Structures are given as C-alpha cells and as structure tokens.
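With one protein chain withheld, the remaining protein chains of the complex are depicted in position.
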Amino acid sequence: MNNTGSQDFGESVEGRPSKISWLRYLRGLFSDTTTAFAIIFLMLIFISTVAAEVVAPYDPIKTNLRMRNMPPLTPAVEDGSFPHVLGTDPLGRDILSRLIYGARVSLLVGLSSALVSGTLGTILGLLAGYYRGIVDDLIMRLVDFQMGFPFLLLALLVLLALGPGFWSVIFVLAIVRWMVYARQARGMTLAYRETPFIDAARVLGCSDARIIFRHLLPNMASPLLILGTLEVAGLILGEAALSFLGFGLQPPSASWGLMISGGRQYLSSAWWLATIPGFAIFFTALSLNMLASSLRSITDPLHRERWLMKGSD
Amino acid sequence: MQREEIVAMDESNNTPSDQQITGNGGHLLEVSDLHVEFRTSGGVVKAVNGVNYILDEGETLAILGESGSGKSVGVEAVMGIVESPPGFVTAGSVKFRGTELRGMEEDQLCKIRGHNIAMIFQEAQATLDPGFTVGHQISEMLRLHRGLSKEEATKKSVELMDRVQIPFAVERANDYPHQFSGGMCQRVMIAMALALDPDVLIADEPTTALDVTIQAQVMQLLSELQTETGMGIILITHDMSVIADVADRVVVMYAGRVVETGSIHQIFDQPAHPYTVGLMNCVPRLDRKEDNLNIIPGSPPNPINLPAGCAFHPRCSLARERCLSETPVSAEVGPYHQSACHFFEEVLVGH
Amino acid sequence: MRNRKGLITISLLVTLGVMLASCQPQVVEVEKVVISEKEVPVEIEKIVEVEKIVKEVEVKEVEVEVEKIVEVEVEKIVEVEVEVEAEPVTSYAPSGEVVIAVGIEPISLGAWRGFSETGCPGCRSVTEQLVLRNYDNGSMMPSLATSWERIDDSRVRFYLREGVNFTDGSPFNAEMAAVSINHSMSAESGGTLADYLGGEMSAEAVDEYTLDIFTADPDPMILQKMDWVSIGSGQQLLERLDTYDTEIIGTGPYMLDEWKAGESISFVGNPDWWGNSSPEGLGAVSFEKATYRFLAEDTVRAATVKAGEAHIAQYVTPDDCKDLESNSGTHCDLEASVETMFIRPDTHGASLFSDVRLRRALMHSIDRQLIVDTILGGAATVASQICNPSCAGHNPDLAPVVYDPDYAKFLIAEAQADGIDTSAEIRLVARIAVIPQIAEVMPAIQEMVNAVGFNAVVEFMDPDAFGKALVLNWKDTPEDRNLVGVHLHGNEILDWATSYRFYMSCDGILSVMCDEEAERLWEEALPLTGEARVKKMQASNLRVVDQALIGHVAHMDLAYGISDDLDWKVNLDHRILLRTMKPAR
Partner (left out) sequence: MTIFIIRRILQAAVVTLITLSVVFVVGRVVGDPVRIVIGIEAEETRVQEVRDQLGLNDPLTVQYWRFMTGALRGEMGTSFWTRTPTMPMVLERLPATIYLGVVTALLAFPLAILLGATAALKPHSWADRLINVTALGGVSIVEFWLALMLILVVAVQLGWFKTSGYGGVEYVVLPALTLAYKPIGRISQMARSAIIDELRKPYIKAARAKGLSEKQVVFTHALKNAAIPIITTTGDEVATILNGAMVVETVFGWPGVGLLTINALSRRDLPLVEATVFVVTGMIIMTNMLLDVAYTYLNPRIRFQ
C-alpha cells in the first residue's frame, strides 16, 4: 500500500486500474454460489455445444412421426436407447438433442453478432473519443439516435430489405447493437486520454495507432468484455423475438427462439415444446447476466472491495 | 435557544432516550478503549486501536493527528456512522452522560444523533445534499427530531441561518448548496448542527477546505456559539494554529492510538511524546528564525501492517530496542497530562 | 411394378359397389368397420382409398343435382322453389352480444371485400348478394334476387327483391345494384375481385327491378359467381365515396356499429332487414350486437373462447381444437375447406422433374396419410387433386397417389439407368408460416423424399422471395433450378378450370408445366357448359395427375373453437354468418 490514499484505508491510485491476478478473479467469482452456478451452467452449455455430436443422444433432424409430441421422460422406442428425457417435438425429434444443436445456432448468433457489433462499436467509439471533433459528433449523434430507437424495429426494417436467413440475422443484430460498445469505448477513451500514462506515451512519440492498440485497448478490454457478455444474452433474446415475429431464422435451422416459436401452437397439449427451450434461453441469459454483473463488481475498483470482502464476514 | 425550553419540549415529546440521558451524571462524553477496523480485501485495516478521551460541558477538545491517524474514524465511531461493511467497531465504550451508546438500538441512536451529538464535516459543500435546498436540509432536523410542521421548521431554519450570520437568510433558504461558497456552506452545516442545541458538537476539520480569513470567521463563530449554549466541542484537525486559539485540551493521535493527551498549555509548552514534538516543530513560528522547518522524517505507517511495539518507532529519533517490541501504555506526565512513550521523561527534558 | 390403369379400374369397381351400398342406410356402419380394420397393416392403403371413395360418392350425388339445375336453366325461366329449412319466421327480438375472435384485421370495409371471410370479417352480415350458393348441394338460392334467367352464355338476368332498403335509407333497385357491382368489378376497387373470379363482369339495369349481369367472353359460371359479389350502397358510391372503405352499408341483417382500428369491428342488428319477416333471409337477428375481435396469435384466440371472452375462435390449431373439445363449456368444429396443399415441381427443360418417372417417384415417396394424421392433427384429408369433391371438374376416379417408397426407388433406379443424374439438389420451398404447421410438414416431406434417394433441401422464404420463386411461367423459369414449391391453393370458385388456368396451363402465371394433352382438354372445356364441361375438365385433371405434373398433399380442414353458449355450426363455406347463430338454450 502506498501513502497517497486520502481515505483512512488503502485504495488504488486513480486512473490506471490496479491489477489483480486472474486467479483471484476466478476465486472471487466462485466464492459467490449463484455466480458459480452460472459459470458451471454456461460451461455445460458451451461444452455440449462444441461436442454436440458426442453429447446429443439422437440425431436432431431424424423424424419419427409415430413418436411425436411425447412428454419428457418418455422411454425410447428401441430398447437400450437413451430415453427422451425432455420429450419429443411434433416430428418426433428428440428435444434434448435439438436443444443441444439449437444451442449451437443460438450461441453462434449471439456470439458472432456480439463480436461483430463489439468490434465495430469499439473501433468507432475509440475513434470518436480519441480524435474528438466532427468524427466524434457524427458518431455520437448516431449512437444517441440508435440508443433511443427500439432496436427490434430497426432490425425488422433492415431484415425486410435483406430477407430472412442466418447471415442476415447476424448482420442485423450486429448493426443494431454496435452503439452500446461505441458509447462505452468512447467514454473510457476520454477518461484515459487525460491520464498521465497516455500523455507520457504521447510525449515519448508513440504513434496514434500504437497508443490506441497498445495502451488504450488493453485497458478497456475487461469492461468491454463484460458488456459483450451482457450483449450475448440480449442478442439471444433478440433472435427469439425476431423468430416469433416471423422475420428471424427460418427452419430447418433450429435455434432456441425458433423452437419456442414453433412450439407455441402446442401450448395447450404439449407445453414442453415451448417451455423447455424457453427455460433454456432464460437460464442461459440469466447466467450470462449474472456472470457479467459479478465480473463488473470484481473488476470495478469501487465495487471490488465489497465483493472480495464478502467471504470474510 | 434556552436549555429549559428544550427540556420542556423533550418532555412533551416524551422520548425515552432524552429522559435517560439528560438526567444522568458523569462526563458529557466518555470514550474508552475504542477499536475500529476495516476489513478489506488487502487485509484488516486497524484504524483505531484503543482510544480514550473525555469531554465535559463547555469544553473544547481538539484531536490532533496526520491524515490516516484514525482521528476521523474515531469520531464517526462515536456517532455510530462508520460505514459497515467494511468498517466495524470491535471493542470499546462510548458513554454519553453515562449512557452506553454502543450496542444501543439503531432507532434510539438516531434520536441522539443530531439531537444530542451533532457533527460538522470537513468539506461542507460536499456534505450538504446537492438535491435539496439548504432551508429544507436544516428544517429536516427540526421536523425529524422535534416533529415541527413544515412552516414552523422553515421559520426556525431561517432564524438559525441568521444566527450563523448568513446574510439574506430568508431568500437564501431556498437556494441549493452549489449556490453557496465554501464558507457559507460550513455556516449552513453549523446552523444545521446547532438546530437542536446539541450537547456535543463534533467538528471534523471544519476549516480545512476554507481560506484563512474564512477559517478564522468560522472558528470565531463556533466559539461564540459555544459560549452561548455551553456545549462541548470535539475539534478534529491537523492544524496546530487552529488549536492554539480555541482548544481547552488536546488529544494527539498517531496510527490509531492516542499518543498524548493534555491541556493546550501542557501540549504546547511541555510536549511529552516525540510525535507531538515533531508536530510542534512543523508549525512555522514568527518568533523563531529557522532556515528549515523541522519535518518529521518518513511517512505514516501502513495501517494494515502496523509496526510492532510503538507504531511511531520507525520515525522516532529516540527509538531504541524497547520501542520495537513493547507497545507503550499511557503514563501520567502531570495532572490530566498523559503520554504513550516509554521515554517521555527524556522528551520533556529534551524539549 | 404396379399397373396404374388396373388400380383405377379397381377403384371404379369399388366406387360402383359402394354407390350401391350407399343406397342402404348402413353406410355409416360400413365406414366404421373399415376403420376398425385399419390395424391389419397390409390392407391399410387400400382401405384408405375406399374410405376416400366413400366420401367422394356422397358428394358426387350432389354434383349431379347441380348439373340438372344448370341444364334446366338454359331452357326457360325457372321459378326456383326454395326448400326452406324449417326455420320459422322470427320476429325481430335480438338480445345480448356475440364475440368472435378472428385472426386478421381487414384493411378496408369496402363492400366488394365481402367475398372473402378473412378479408372482411362480418361484412357478409351487412351486405348481401343477389343469390346464395347452397354449399350442401351446390344449388343457388335467392337472396336479393328472387329469381333469374339465363339469357345466353354470357348474360344472366336477375329479378330483384322489391321494397328493400339500404341502411343509409337509399332504396335497393337495379340501378343502385349495378353501380355497386360495376364498382366492385372495376379497377376502381383494385380489381382484386375480378382477378379472383377470373375475369371482369358488368351489370346493367334493365328496369327498376331487373338487372343483367354479362361478360365479354362466354362464362357458364356467372350465376354461381354472383355468390361472391356483395352489394353495397350505390348512393354511398355516388355521393360519399370517401366513406366507402370505412363505412360498409348494405341491406343485411346487421349494420356496422364501430370499427376500432387494431382491435375490433362491431355490428348491431338491423331492425328493418327484409329477412326479419321472410324465410328467404335464411336466419334471424338474434344478437343486439356482434363484435369481431382481431387476435393474430392462434393460441390466444383459442384462449379467449376458453376463458369465456369470445364465443367463436376462428381457425384454431388442431391441438387447441382437441383442447377446446375436452374443455367443459366449449367445443370445436372442424370442417373441410377449399384450401389444398399441393406440390409443384419444375417440370420443363433440363430440370430433374422433366422426367415423368422422377415426378412419379416424388409423388409416391410422400406418405400423405401420415402427415395428415400426425402433423396436421387429423384436421385434413389426403388429396388426390387440386380441388376437393365440391368443385366442378373434380375427378372422382382419381385416388390419392399411393405411398410406395419401394416403387419410387425403382423408378429412380430406372431413370438412373437411363443416365439421369438423380443426385441433383432439389429445393423444397415453402412460404414462411403459410400455415402454422408448415415448419413441420416441410422437414417431414424432405425426409420422406430423401429416403427414396432424392437429395432435397428445405427452404423457407419470406413472401417476397417466395413470390419471386413461384410466380413465374415455365418459359421464364431457369431450367435447372429443380425447385419444388409446396403451397396452398384455395379454389373458392369451386371450378377446376380456374385452378388449371393459374397453376397448370401453358400460359399460367404460376405454371411451370405445359402438357399438350391436358391443355387441349382444358381449352375444349372452357366454352362448354354442364356435363360436357365437367367431363372435359375431369379428363384434363386425370391427365395432369397421371403425368404427376403436380402433386397434392391434403385438403385442409379449418377448425373453430365455439362456446357452448352459442348455437352455431360452421358450414362448408367457412363463413361466419351472424344470421345463422343464436344463443344456445
């Protein structure tokens, strides 16, 4: 600890975020039971997504019309096969297997559109914050506008022009959400711009590109990652809403949103068709949100003290 | 404001805490063996480690110390407003007119805070709520503790603002804190603190943020008000010149411990702790011509990891073997004069 | 190898047999026995055919009657004796409100839109037509016209009901009727109705209560088509045209009360309706008020009936239908509709399905009965042709294509032996959400088709893309796209020739086929009337199906959730007519 803290107990120096090791982050995260559950749940989803071929008990597109709309825990037709733990859909396809493969689509849509919008937004935000002036004005007006505009409406408008489909959905979700990153990136750039270590870099003759990529970006990475985590949850939900309105992904793609959307006509007799993917989205989004909020507490110097200290009282 | 009136009002309101407290004997405020620690991720910060002092009516007690010496936390603990978590009062006793405040129910404590013991803070502008008019903030006290109506409270607030010499009080009551200067804000704070004629006023570096002429005015105001009401004042400061003018007795703190207590004259004329001596030497004096100020070498210790023995030993010119291992206890230097130094006699002589 | 001719002969024989049997009252029992024998696996397909034929026979009798009537008309004025269905003349005493949940809000209340139940819900309770079609037997019944005569092939004369007034006070007469009909038929109203009826018609007042309807080209269906032509206030058209789209004014049992955009349309009883005192009104005003609420979600529509907030939910899913049936206080009506799900492969040029064997293989590879029983929840009938037995030109000799994957594989192997590359990718294309179950129908068809050796992929298209892919004549279509459209066609006109014109003729705007023989037979049928016309159409129909130029999956049923508080049954016309409903006792 140093002697610059104005308070009675130590705090890090304002400006450059103090580093605590990743291990400590992880320990901190796992010390909170709900967060630990969230992480484990997400890891399970992720693993089954990557290894869907191994994990899924059935072929997700193999139909069996004689076994349609079977409730959860229905035993398999063939002896010795894995039971239909989560039931079957109107074509007799195993819902658990479809859920696992559907996760692939939903997560892919969520992750890739978050990645695209994150990259785009961060770059624009950096430029706006670093160069200010007319660039900043232009970008921020656009950000303000999109912030206040219902993103679903914008997505629908663009989808109307593009036509539905997997890549259209990713593209649309990316361009309707870039502004959240831009806003954050700009804010942080403005804050760091004034700090001594950036001044120092500039005095040392670092190029703009170097300052941006070597000094600014690394410092902004963790808040942006947290934002990205939140956004993935939002985008999965956005995809579901688009599917519901009939403008999103189309079968035979099997995203979770499509599964709920398709199952809703069977709500009165086969509730599990819409309910199970509904819960899948809910718990995934909830876990992502939970993880993001814990990460935020743990990386924000102001909140960190309270968070890490929790275990001790 | 006359005391009798208040007592009468209190009786009519029939608040139990008042009945207990006003009739009781003993010292006005007695703090003994107070310990406060902050539990942070970096470790446990022992901010206050066994503080003792006594305050009587009409008396001004100055608590002197550097930043981080635990002087502010100490009085916050007295008020029971240490932010918890991370702060915890782990031991000690705070007696107001003989009644123990520690462990008292929160709602009872709320009735004493502001009413019997009031507090003003270092940066008055920041300690006034920016969202409400100053009039509202003053009258809030009256409405809360006295149950006055809005009109009565407003009227009284204006009187109070007059009393602390804020010009155009009627109009200014409707202004917001950001429309006031720092000195005026401190006056508002004082008006607020005095609204209920407290028995104890704790002033936590009330003048630090102000420029010198304003400092003098505020201190002048405080002592005038003290003469009027006979309240006890605890004045926290690191500014020796302020103490010299107003304090009756002084408590010197270092690293969460009281290192020396005594009357103003004892402290100034016969400091019995090397740290006090150091502080004295820091004050520039017109009566001595010196090329350099004698500053205390080194820096305050890490509160998480206090040095063993006497916490001051790394910076002490008199330090020797014993200081490294044995924590000194307060020893009587003279009447009401105590020092927590193994070698206070040497200090007295040396000075 | 199966002999198709033999199959057809067998079917014919069975038909005859069953026709004889149907003279006896035990027919129903026969059907039941057949169903219970279904468990014998080998017999299934044939039995299904028998069942189908039994149904068709019943309808065929109806057809015969229609034809008789048409023939008689040609000779002289017919004083049509209306068989009134024991509905006593009720005095006007409405009470309470009936609430109907429908899926689609109309975009306008123009009188001409009354031809379509979904295009203008409730409109046919406000405006009336010259004549009405009896869907039970195909005969025409008087409504605003009391009688009619056929002048020649392109002109029919109607004698109008006297003393009828529009609810805006203007009298109903030939002149006003002509104004309304001509407006509905012309481009002024968008021309949709004319497109729908397959050509423009004009109206002309002969005298106050005599009206001629005529066409440029001979059209044997003028009389029948008038069932789709609603007559609104002519005075409104002449004097207050701006109100035409929002204030529907007619002569019917109910009057427009209020149209709350996005929410509902409500109607109130018309105390001056001529039908209040005439049995020819075919019903009564039983409710003071009728409200049609717009709810796009199928589940929510069904929920309104279950929760007692609506009396009728239009078009509920088979699933909700079963639920409403088992729920106390509600029931569900399932009725065959004119909508037919069909399969339309590209059949020209170099496309895979220019080979008749592969077309047949495609048709034989699909287990229609399974799709109907499972995905469509039993709310459909396996189809053998584009229109159901109620339409003229329906060929009762046609049986649904048999599901025979082995035969399909055999046909594919044969084609392969001739050097055709059958592994080319086939695009199975449907429009997004054309029916709620399409998302399941398509993968099912895909799997069936691929099981016999095709290489099909499923694509769902938005209306735009689908329109572009489907609305193409074969001459403008790329030759190698191997597109197989799966879509729904509704032959509301109940005339096979109309379906042919669009989907099968050489110049049809949606036709990707051109078969000389079928075309010749259709062209020959057009100017004909009566039995001769039907025969030609049936022959053309047979040719198209035999050549597997177009395939058929099912005639769709439509389901209605109905509250037990309401006494109403859906008719074949699928029209929710307020005059036909009353509170249950």
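Going by the order they are written in, the chains are A, B and C; count residues from 1 in each one.
Simple rule for what comes next: a contact is a pair of C-beta atoms (placed from the backbone, for glycine too) under 8 Å apart; a residue touches a chain by one contact, two chains touch by 3 or more.
Here the structure is a predicted model, which is why all the values come from computation and not from measurement.
J.: Out of all the chains shown, which come into contact with the hidden one?
T.: When the entire complex is considered, the left-out chain reaches A, B, C.
J.: Going by the contact rule already stated, which one of A:Leu86, A:Val169, A:Leu267 or A:Ile298 would touch the omitted chain in the full complex?
T.: From the options A:Leu86, A:Val169, A:Leu267 or A:Ile298, the contact with the absent chain belongs to A:Leu267.
J.: Sort through A:Ile139, A:Ala185, A:Ile211 or A:Ile281 and give me the one touching the missing partner chain.
T.: Residue touching the chain left out of view: A:Ile281.
J.: Could you tell me which of C:Ala178, C:Leu510, C:Met537 or C:Ile576 touches the chain that is not displayed?
T.: Going through C:Ala178, C:Leu510, C:Met537 or C:Ile576 one by one, C:Leu510 is the residue touching the chain not shown.
J.: Specify the residue from the set C:Thr304, C:Ser337, C:Ser351 or C:Gln437 that touches the hidden chain.
T.: C:Thr304
J.: Which of these, A:Gly148, A:Gly205 or A:Pro218, touches the one chain of the complex that we don't see?
T.: Of these options, the touching residue for the absent chain is A:Gly148.
J.: In the whole complex, not just what's shown, which of B:Val44, B:Ala91 or B:Leu144 touches the removed chain?
T.: Answer from the full complex: B:Leu144 touches the omitted chain.
J.: Please identify, in ascending order, the residues of chain B that touch the omitted chain?
T.: 76, 79, 81, 83, 106-107, 110-115, 118-119, 121-123, 126-132, 140-141, 144-145, 176, 178-179, 189, 192
J.: Extract the touching residues of chain C with respect to the undisplayed chain.
T.: The missing chain touches chain C at positions 105, 107-108, 187, 190-192, 195-196, 245, 260-264, 293-297, 299-300, 303-304, 306-307, 309, 463-465, 467-468, 470-471, 502, 509-510.
J.: What residues on chain A make contact with the chain left out of this view?
T.: 34, 141-142, 144-145, 147-153, 156-158, 160-161, 163, 233-234, 237, 240-241, 244-247, 257, 260-261, 264, 267-268, 274-275, 278, 281-286, 288-290, 293, 302-303, 306, 310
One rule holds in what follows: only the chains that are shown with their structure count from here on.
J.: By number of C-beta pairs in contact, which two chains lead?
T.: Looking across every pairing, the one with the most contacts is A-C.
J.: At what distance in angstrom does the C-alpha mean of chain C lie from that of chain A?
T.: 48
J.: How many angstrom lie between the centres of chain A and chain B, each centre taken as the mean Cα position?
T.: Here chain A and chain B have centroids separated by 51 Å.
J.: Within their complex, state which residues of chain C touch chain A.
T.: Touch residues, chain C against chain A: 297-299, 302, 317, 319-320, 322-323, 370-371, 374-375, 432-433, 436-437, 439-440, 442-444, 446-447, 458-462, 464-465.
J.: What part of chain A is in contact with chain C in the complex they form?
T.: My answer: residues 61-63, 65-66, 68, 89-91, 163-164, 246-247, 250-252, 258, 262, 264-270.
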